[in-house]
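Just one protein chain is left out here, and the rest sit where they should.
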Amino acid sequence: MELMIFAGAALVKIAMVMIVVLLTVAFLTLAERKVLSWMQDRMGPMEVGPYGILQPIADGLKLFFKEDIIPSGANWLLFSLAPILSVVPALIGFAVIPYGPNQEMEIFGVTIKPFVITDINIGILYILAFASIGAYGIILGGWASNNKYSLLGGLRAAAQVISYELNIGLAIIGVIILSGSLSMVKIAEGQAGGFWHWYLFGGLQIVGFVVYVISAVAETNRLPFDLAEAESELVAGWMTEYSGMRFAFFFMAEYANMILVSCIAAVLFLGGYQSPFPHYIIEYLGFPGMKWVEAVVWFTVKVYFFLFLFFWIRATLPRLRYDQLMRFGWKVLLPLALANVLITSIVVYFVRQP
Amino acid sequence: METVAFFYFAAVIVLTAVLVVAFRNPIYSVIALLVMFFHVAGLFVTLHAEFLAAVQIVVYAGAILVLYLFVVMLLNLKQDDSYQRQVGWGIGLGIVGLAEMIYLVLSAQVGNSPAIGTAALQASASPKVAAIVTRGNTEAIGYMLYTKYLFPFEVASLILLVAMIGAILLAKKGVLGMKEP
Partner (left out) sequence: MHTLLAKLKDRFPDAVLAVREEGPYKDLVAQVKAPAVPDIARFLRDDGEMSFDMLSDICSVDYPEDEDRFEVIYLLKSLPHNHRLRMKARLPEDAPVIPTVTPIWRGANFLEREVYDMMGIRFEGHPDLRRILMPEDYEEGFPLRKDFPVEGKGWRTTFPFLPKLDEPAVASSAEEVPAEQQRPFLIESETESNGDKPVRRQEELLLNMGPQHPATHGVLRVVLELEGERIVKATPDLGYLHRGVEKLSEALTYQQIIPHTDRLDYVCSMLNNYAFVRAVEKLLELTIPPRAEYIRTTVAEMQRIIGHLFWLGTQALDIGAMTVFFWTFREREVLLDMFEKLCGARLTLNYYRVGGVDSDFTPDLVQKMQAFLDTFPAHIAEYDELLRTNRIWLSRTKNVAVLSAPDAINFGATGPVLRGSGVAYDVRKAEPYGAYDKVEWEVPVGKNGDTYDRYWVRMEEMKQSSRIIRQCLQQLPEGPIIADAPQIVPPPKANVMRDMQSHIHHFIIFTLGFKTPKGETYCASEGAKGELGFFIVSDGGARPYRMKIRAPSFVHLGVFDHMARGYLIADVVTIFGTYDVVMGEVDR
């Protein structure tokens, strides 16, 4: 009975998170187009619904009803497998993101944490592990399409993802040293009490933060690191031969990844759901029981700040070249991240010395 | 429950390991290897070694195998038939391996050796396992690596360093060689 309630609660949480994430993905496409349009002096989508608000639904319907094309020279098994391999790792990472305070709640005698699907003690490693699997979707999709542009896109993606994953891993080590835990919940909890306790400021993880944000943009294949799909060079890179729902899967994976890395950035460096002040505003207003609402709002605001950053960067920067990307990753970001790890561990060692 | 999981993971590992060498298309082999790595990670999870499981996926599936795939795609290997010509060797080695397995299973049952079976392992090392579970296995692994196994750890690091320098040297030589007329 207990197990069933536990499983039921977990399923409810998974369903909630998936619905929120997928809705965010859908409206993120609209948000991106709108933000870009405003930055570029134009209107963006305006036709479907008021201010084009229903555009994502129209897009989704269109992709859903498109003819499903598998090129004649393609390897159909891998060609169909690749979008799934892309989208699953992108969605699976949300299992360990704490999007609200680490409260416990009792339902029929079972204690559950309502604001995180599961709090495993290697949370951040778990996300990294599955993020690294996402590269397979790109590489296999590129190879299976039997198209030279796709192949080149796949190869670029492979090299890029490996290089920048390393930087992501190293950039967050500073935070892990500070928090002494790999659990996302514990990391978020450790930053309570105002923005000067956030690891970005309090832990002086500015270098780590910058390296992480740059690498995260590269990891999600967004401009200026979108070399794998570089529409002016490789047509659409590994997605060139994809259409319909398979293409939609890749698209969803890209946006879900964006949300995921934004969530990680928010949790690791900006305190996750923590308020930037020592107390929650809503407590002063006299509703201490409603604290979690404000916490979720803070988390959302932080995540959307990063998402906006993604759009902003896309509107501003041109694309890097492949060799410049590699040189930047290996010769600039990697030494920076290593130095950050070294300095943080030394400082932490001396500060924590009893 | 745990036994079921163990046998599922073990069976899939054996099957995919065979498939890795049996597939004629190197890309399929890489996919089979990927599935295998995942199931090895699953085995680690059943042993409460989540850290190892995650690292297994990050390092092997996420980095090394991607590199394999990269190389396979770059070289654009044709389908290789050499495996089919080594059937004789394969059968011979298979018989030896089978014999070893039968011998081990028999001796385990006869001598009730604790080396076989997860239950036996857990029974023999249960205080340690409990300690690991309470302390968090990441910390336990770090602790073990830097105390008891410090020397092997450093040796392993040194070997990796040598390999890395060697790889750089080899690659560099190739680049320089290409520039010569």
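For reference, chains read A and B in written order, and residue numbers begin at 1 within each chain.
The rule is short, and it goes like this: contacts are C-beta pairs under 8 Å (C-beta built on N, C-alpha and C of every residue); 3 or more make two chains touch, one makes a residue touch a chain.
What you are looking at is a predicted structure, and each value in this text was computed from that prediction instead of being measured.
A.B. asks: Over the full complex, note down every shown chain the hidden chain is touching.
C.D. replies: Touch partners of the hidden chain, whole complex considered, are A.
A.B. asks: Which of these, A:Val87, A:Val211 or A:Ala230, touches the one chain of the complex that we don't see?
C.D. replies: Residue touching the absent chain, from the options given: A:Ala230.
A.B. asks: Just one of A:Met4, A:Met39, A:Ile84 or A:Ile281 touches the chain that is missing; which is it?
C.D. replies: Going through A:Met4, A:Met39, A:Ile84 or A:Ile281 one by one, A:Met39 is the residue touching the chain not shown.
A.B. asks: If the hidden chain were put back, which of A:Glu2, A:Glu67, A:Glu104 or A:Asp323 would touch it?
C.D. replies: A:Asp323
A.B. asks: If the hidden chain were put back, which residues of subunit A would touch it?
C.D. replies: Touch with the absent chain occurs at residues 36, 39-42, 72, 148-149, 152, 223-224, 226-227, 230-235, 314-324.
We take it that only the chains that are shown with their structure count from here on.
A.B. asks: Could you give the separation in Å between the centres of subunit A and subunit B, each centre being the mean of its C-alpha atoms?
C.D. replies: 29
A.B. asks: Mind pulling up the subunit A residues that touch subunit B in the complex?
C.D. replies: 75, 78, 81, 120-122, 125-126, 128-133, 135-136, 139-140, 143, 151, 154-155, 158-159, 161-162, 165-166, 169, 181-182
A.B. asks: Quick check on the complex: what are the subunit B residues that touch subunit A?
C.D. replies: Touching subunit A: residues 27, 31, 34, 50-51, 54-55, 57-58, 61-63, 66-67, 69-70, 73-74, 136-138 of subunit B.
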